[in-house]
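Below: one structure in structure tokens.
All protein chains of the complex are present and in place, except for one that has been dropped.
Here is subunit A:
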């Protein structure tokens, strides 16, 4: 399974903090576009982290069981 986490305004929009999805030969870009349309995230500005690292180029990134993806809106600590 792939763990997906949502934060801040994205968690509100998706109406959840996390979910698990099956990991079967799936790329990061495919998962992101599926989740983005399922939860209507198109209008939001966010970065994506894979296993707690920000991903800058994820077109062909393949995922495997146990990976953790996070949808991160702009940071606003401090």
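We take it that a contact is a pair of C-beta atoms (placed from the backbone, for glycine too) under 8 Å apart; a residue touches a chain by one contact, two chains touch by 3 or more; residues count from 1.
The working rule: contacts and distances are computed from a predicted model.
Enquirer: One chain isn't displayed here; going by UniProt, is it "Glutamyl-tRNA(Gln) amidotransferase subunit A", "Binding-protein-dependent transport systems inner membrane component", "Molybdopterin synthase catalytic subunit" or "ABC transporter permease"?
Expert: Looking only at the record, the undisplayed chain corresponds to "Molybdopterin synthase catalytic subunit".
Enquirer: By the contact definition given up top, give the residues of subunit A that touch the hidden chain.
Expert: Given the touch definition above, subunit A has residues 5, 7-9, 49, 52-53, 70, 72-78 touching the missing chain.
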